[in-house]
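A single protein chain has been omitted from the complex, and every remaining protein chain is retained in its original position.
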Amino acid sequence: MRDDRLKWDAPASDPKVLAQDGLHVTRVRPTRLTLISGVQARRASALPLIGWPDQVTSEQFALCLRRDRILEVGGPDRLPGWDAEAGLAISEMTDGYAMFHLDGDRTLGLLKRGGVARPDQPSPSVVRLMFGMDVLLYCRGASGFGLCVPGPRAETLRSALRAHLSQHGAEI
Amino acid sequence: MTGRRIEAGGLIDRAARLNFSFDGRNYTGHPGDTLASALLANGVRILGRSFKYHRPRGPWGAWFDDPNAMMNVRLGRDELPNCPATTTALVNGMSARAVNAWPSAAHDIKGGLDLFHRWLGAGFYYKTFMWPNWHLFEPSIRKMAGLGALEMSGIEGHVTDRVDDVCDLLVVGGGAAGLSAARAAAEAGQGVLLVEDHPELGGGLYRRGTPVDGQPPVAWVAEQRHAIEAAGGRILTGTTAYGVYDHGLVALSEDRGFAKAPRLWRMRVRRAILAAGATDRPLTFANNDLPGIMAVEAGLEFLGRHGVLVGQKIALASNTSFGDLAAERLEAAGATVRRYDPTARPLQGIGRKGLEAVRHGRYRYDADVLLASAGWTPLVHLWRHAGGKLRWSDALSAFLPGDPPEGMAAVGAANGTFDLDHAVEEAGCVATGTPLPQPRTRYHIAPHWPEPGGEGRQWIDFQHDVTLKDVEQAARENYTSVEHLKRYTTLGMASDQGKTSNMAGLAAMAAIQGRPIPEVGTTTFRPPFVPVPMELYHGTNRGQQFHPLKRLALEPQHRAAGAALGEYGGWLRPAWYGENPMTQAIRDEALMARQTVGVLDASPLGKIEVMGPDAEAFVNFIYYNTIRTLKPGRIRYGLMLTEGGVVYDDGVIARVAADHFVISCSSSHVDGVTALLESWRQDGNDPDRIFVHDCTAHWATITVTGPEARRVMRALDLPVQDVPHMSFCDAIFAGRPLRIARVSFTGDTSYEMSVPTGSALALWQAVKEAAEGRGGGPIGVEALSVLRAEKGYIMVGKDTDGETMPHDLGFTGPREKKKAAFVGDRSLHTATANASDRRQLVGLAVEEGAPALPTGAHIVTGGERPASQGYVTSSYDSPILGRPIAMALIAGGHARLGEEVTIWHMDETRSATITAACAFDRQGARLDA
Partner (left out) sequence: MQLFPCPFCGDRDEREFHFAAEAGKSRPDTTGAVSDAEWATYLYAQRNDKGPVREVWVHLTCAELFVLERDSVTMAVLRATPLRQDPA
């Protein structure tokens, strides 16, 4: 085994990931994330259910991940485990995702460097492959996006976005 | 001097001068020039050397269809190899050198190789270097071969920008047909993207020079551009559509200037119109490779686009009606033009280092340039990439687009519509879906193809030096299929990929065999249409972006503690800590964990929740071990098999409630196990009664292990009394949930504590401090590997391979007793599974005082020719035992305990004794100490 510590930049802790020419990427900390699966999962939350390209307008919403799975963002505290009465599997995932806000006119151009995500191609779910990893991508206002990756991938996403902007930022 | 710049005309800016050099001599050109056009304007004729015989070469084509003028080009600090001079835009300060020639293209010392051509024909390598051994010849041949030389320093910032995008209609080609199609479609409201590979729109209009719709080309092109953009269409110039892939994906390479990586567009298109045009194909005659012989179209292109008249006494040999216009254009520019009918009698080029005269039949005529054309070949490459068929047209002597691929249409010269007005009309109709007029053509061709048995050396592939005689020889030796012909002679394998040579090659083969051309067929058209740099596929996926690793929440703390970091199963994890050399550090950590207490960041361990009314039956089916009988609050070790019965993963299963399990699979298998669970859940079970949540990322896991582990837990005021081995309890730490599990991968008392990653820092600091107060501290993955090997605990994929079944590891119970079905069950009862010589997991003890065995060393039979009976899977120096330990997979190993065996590694043999896999604390007394 060799020591590779110098091959990898230490993870950044600054929530301001990028701020360049009107393009802002910021890491945000949601108060609570709850993973809910079940036959009726898409009707299980009182929060607005968000697919692509539905607009998120408040701090509380539910992202549709699958036919039978949602992720409540900022939702109520729920008892984890199998809820036999409601037929729902519930897990807390607050610390499981890293959540980023992308803002500015050029965000769509940046996203085109990571994969296909076009507002005119709707999808019931917000999951997709972007920048080589599984992400949750949703719309926030006219030129804002939310992007979630599993926590261990936060650094990968940061450095991918940085690489695109540092190499090609002016032309995005 | 032959070529010269004319006073007016072309798209160049005569007011500005660009300085450059070629093979050490200085020249000037203008913006709008290519390297080739500027050199021709300076009267330079020899721009390169051929690949095999080092014959002098001038440009045949004026764009991507030139295989001859390849250069290494330097600009400032940047140097690129193999730049085609005909497509490289001239930049002030460029310094170019012909590839494959030394000291210069004009005086190449290897030019003498041409004298040996008789012995260097097709199949030369295959025949000559068989005996005694190819490897004897290879180094010198490799040195001789190859084109440009690479600059090893690379180019800073040479990073491709890769963009995913979509469009309704892609128009490929910005000539008259492409512009007309794009305009008509855009004005009809379609979302149009037009791409043109030249820096300027206009395609073939400049070489024709004739008005379009009554306007001169430049004005007409400007009007079309304006109309397309006004209607919302997009235009990309300097952009080549180089490949069409499945379901309408078209790859576009956008030129961004010399030594700048092109931009890659992955364009998903609904519909595409191919308006790529056509190229001249060479005439095949003796010495048709001399510098000064070029395509008719190239001669006109240099004139119309670059303002260069390529010769003063021009011989023009064309078998098409386009020859008339060509002659007119060249004469108007000041050349004397003499026309030859190539179909009437054989042509011959005369000259040594360039064309001096033309022999036509018995007559010899002086000429400095011969413009030749054997007819036009539509550029159907993208059509074929997309799966479109070709049809042979006798009238045009060419393969034309036939049955179309889905979503693609061809217009203009690419479709065999060679007359300008017809092409414009056709493009408009196709773009808007209006009915096409009856096909008609004024273009006329008198078919002319290579004639086998002809005099002299007649070139088919200019760059690779494949002549008509080589094709004849290949046919004699039975390489008659065009695909075989290509590979045997290397015809069409030059950097132009057969754009100049394929038609002549297959027509020659057709003539030799007396078959019609369409029956001989073409070789396969594959992307890329033109050479593209590998960088296009690389982009920002380099350095840390090449194979990014998952990162631990506690990485900053590990770095602060001086951890060496390494990749383990896709994660960047601490290998060991501190400043000591690796071996010492690992040894100290392993000993510390045995003597006091070790603290390990085990966060990558799987935390996959399985919930629902059928969860119990499901987990019981997934695992080899019986899980049904597991009680809530308890944990069980289990193996997960493939349907082939091979061990895929091992882990522990915790039962939280009747309908709630947590699977803790190995760190590197979390994604795989989750996918496998989903697959069995949805395909074979009722997915409405089982739900799988991979919550691994939410939790950080810290393991405390060693004789002092219990005291560390007490010091933290954490409940330990209620947690017997192989059970867990839930608690609260700093206001958030904490799960404490008693499982051990070291053989010592261990607690695995999981908290949400946000609380990991607080827990880590508390545990580390408590451990350090008792003589312990953090340990890395390397020390853990030693500790688990001392106990004979396996790492799947290291101590098992693609044949290992659970009974090979000593886990025989479920195979014999488990009643319920489980994944892989039937595979455990085949003749192979029951064989007595299966490789089984055992330990190995070395001789007193001997060093550790090399991992991977083979256990061999004796005798003259030793055969392998297995191999060492894990081997370490055990600090607590004071001797080396090892595990191995050995044929029939379980019945061979105590046997002395021979170990072979890199031609050295040693002996060792087979033992049980567990070398330390075989009674397990320390587990619950």
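Letters A and B mark the chains in the order given here, with residues in each chain numbered from 1 onward.
By our rule, a contact is a pair of C-beta atoms (placed from the backbone, for glycine too) under 8 Å apart; a residue touches a chain by one contact, two chains touch by 3 or more.
Predicted model, so just to flag it, every value in this text is computed and none were measured.
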item	value
Residue among B:419, B:688 or B:899 touching the omitted chain	B:688
Omitted-chain contact residue, chosen from A:39, A:86 or A:108	A:39
Given B:213, B:643 or B:928, the one touching the chain that is not displayed	B:643
Residues belonging to chain B that touch the chain removed from view	245-249, 266, 268, 387, 406, 643-644, 675, 678-679, 682-684, 687-688, 819-822, 825-827, 830-831
Chain A residues that touch the omitted chain in the full complex	39-40, 42-43, 65-68, 115-116, 121-125, 127-129, 134
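In this text, only the chains that are shown with their structure count from here on.
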item	value
Chain A-chain B separation of Cα centroids, rounded to whole Å	29
Touch list for chain A against partner chain B, complex	1-5, 7-11, 13, 35, 37-39, 68-69, 81-82, 84, 89, 91-97, 112-116, 118, 132, 150-156, 159-160, 163-164, 167-168, 171
Chain B residues within the chain A interface of the complex	157, 159, 161-166, 268, 540-541, 544-545, 548-553, 555-556, 559, 563-567, 571-572, 575, 582, 604, 609, 611-613, 615, 656-657, 659-660, 687-688, 691, 693, 695-699, 737, 756-758, 782
